[in-house]
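With one protein chain removed, the remaining protein chains of the complex are shown where they sit.
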Amino acid sequence: MNDIKVKVKDLSLRYGTNLALKKISMDIPEKMVTAFIGPSGCGKSTFLRTLNRMNDLIDNVTIEGEVLIDNINIYDKNIDVVNLRKKVGMIFQKSNPFAKSVYDNIAFGPRINGISNKKILDEIVERSLKQAAIWDEVKDRLFNSALSLSGGQQQRICIARSLAVNPEIILMDEPASALDPISTAKIEELIHELKKEYTIIIVTHNMQQAARTSDLTALFYLGDLIEMNKTEIIFSNPAKKQTEDYISGRFG
Amino acid sequence: MNRNIKDTIVESLTGVCVLVIIFIIVAILTITIIGGWPNLNWTFLSEFPKDGMTKGGIFPAIVGTAVMTIIMAIAAVPFGVITAIYLAEYANEKSVIAKTIRFAVKTLAVVPSIIFGLFGLGFFIGFVGKNMDAIFSGGELKWGQPNILWASLTMALLTLPVVIVSVEEAIRTIPRDMREASLALGATKWQTIRKVVLPGSVSGILTGTILAVSRGAGEVAPILFTGAVYFSSNLPHSLSDQFMSLGYHIYIMSTQSSNVDATQPIQFATTLVLLLLTFSLNAVAVILRYRIRQKAK
Partner (left out) sequence: MSKKEDIVTFNKKKFRFSDWFAEKVIKAVAFLSIAVVILIFIFVFREAFPIFRMDKTVAATTQTLVQERYGGAGTDNSTPKLADNQVANSNKTHVPVDKPSATLLSKTWMPVSDNPRYGLWPLFLGTLKVTLVALLFAAPISILAAIYTAMFAKPRIREIIKPVIELLAGFPSVVIGFFALMVMATVFQNIFGYASRLNAFVGGIAMGLAAIPIIYTLTEDALTAIPKTFTEASLGLGASRRQTAFYVILPAAVPGIFAAVVLGLGRIFGETMIALMATGNAAMISINPFDSVRTLSATIGAEMAEVVFGDTHYNVLFLIGSLLFIFTFALNALAEFYFKNLVVRKYQSRK
């Protein structure tokens, strides 16, 4: 097993008085794919968003516990959240490229980091698009609007966009749920390639997808972490009955 | 009475109301066009009034209106855009400050236009201008009197809510997940506003500006005693000059003209010019706003 990249200790989250995450603890190893599964509304997306502090954007949220990335608690008072998000990227459920050209979408991240040299930007754009396995499809259309691409292509543009800022961890919130099977397959293939360099954490409501793509799987239910283990074990020989019930479709 | 009959009567009645309103709109347009079109030619638009306003053109009024609305827009648009950014991006809706600012904007929107004129007189002319004279020209009267600068600033306050509402609406149509995408890439709030939100709101800013200009060109009450004059032999060439304006011209000519027969065609033609101007501006703004709303769907 690889080194632990993210260590979560007793993380609880409240929306107002409603306890949405109940003392979650887990270790996420680096350069592997960890999947969060569970029925709708069980807290897996909420938990994902705590890893890059996107929940800060919502009013009335209180968080207890710690999230350590490379042994630094990201909920510490002195953390620079803006820089944190450069290290921990996010892909959203519905692809959200900016209303700009493909090139400007990818170059957005480097530009806000102060890179303005055209040659360097060109290089970064090409590299990121290649890493996202979409370079060939868009290399002649770099200056067209990103919104003119298909849903699956837009999602890969969003992935390229995240890659352009050189993250170490990539969070994916149901990245293929809005896509057709062919695009979904492409995304899953991409994840398989990306894990060689990046730590990937993916939320999915599609169990088969989790089984196909991940190395570790964690089952969430009603804000609790039920079980977390290597994917083969979860899907063939789970320790908890609840896990077995969910896998076999008895609920959720 | 049979229900179907009731239905038909009532539905027809409401439909008639729509027709009445539309009829009035058409009537105003038609009569203005019939009365004003014969007089509308290039000379009319490019000449100064002659012979005690009974002949000639309205060129200085067109220029005066244009210059005044430009100065007004320069003052109002940045102020309005920034306030809209505050309301859409920085305000915590529950805080007292945000609620007060919103209330202040709504208040400005319903204050009668003549009050702005009084404010222009009491504040810009009577306070700012007077003190400027005391400081810069040793008491000699230059800024403490009506001129195009004070009239434009007065008008800017009147149209400020128009800009704010349009721009805020445009900013709010930008979906939340676009902002989240930007923040998730490690952009700061201000970077997100500058590079994602504002570029996406340009059409809203344009709409707001055009609506403000249209309103500014048409309102007369605020400039009645803050800078407009009925006749001026030259065009305004400095901020301390007075100016002629289309709306003011129509007002004075139709209520105080001594030679009604001679000036009536001019009155109609001037009204037509003002109407065409505000109409085309509004039409452009409406189309822009429609496109903004379509994009949001």
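Each chain carries a letter (A and B) given by its place in the written order, and its residues are counted from 1.
In this section, a residue touches a chain if its C-beta (ideal position, glycine included) is under 8 Å from a C-beta of that chain, and two chains touch if they have at least 3 such contacts.
This one's a predicted model, so the numbers in the text were calculated from it and none came from an experiment.
When the omitted chain is restored, the residue from B:85, B:170, B:184 or B:266 that touches it is B:85. In the full complex, the hidden chain is touched by chain B at residues 3-4, 6-7, 10-11, 13-15, 17-18, 20-22, 24-25, 27-28, 31-32, 35, 79, 82-83, 85-87, 90-91, 97, 100-101, 103-108, 110-119, 121-123, 126-127, 141, 144-146, 157, 160, 164, 188-191, 193, 214, 217-221, 224-234, 241-242, 247-248, 250-252, 254-256, 267-268, 271, 274-275, 278-279, 282, 286. Mapped onto chain A, contacts with the missing chain fall at residues 69-70, 72, 74, 77-84, 86-87, 166, 168.
Definition applied: only the chains that are shown with their structure count from here on.
Contact residues on chain B toward chain A in their complex (touch as defined above): 175, 177-178, 180-188, 191, 195-196, 199-200. By the touch rule above, chain A contacts chain B in their complex via residues 52, 54, 57, 82-86, 89-90, 92, 94, 96-100, 108-109, 111-113, 158, 161-162, 165.
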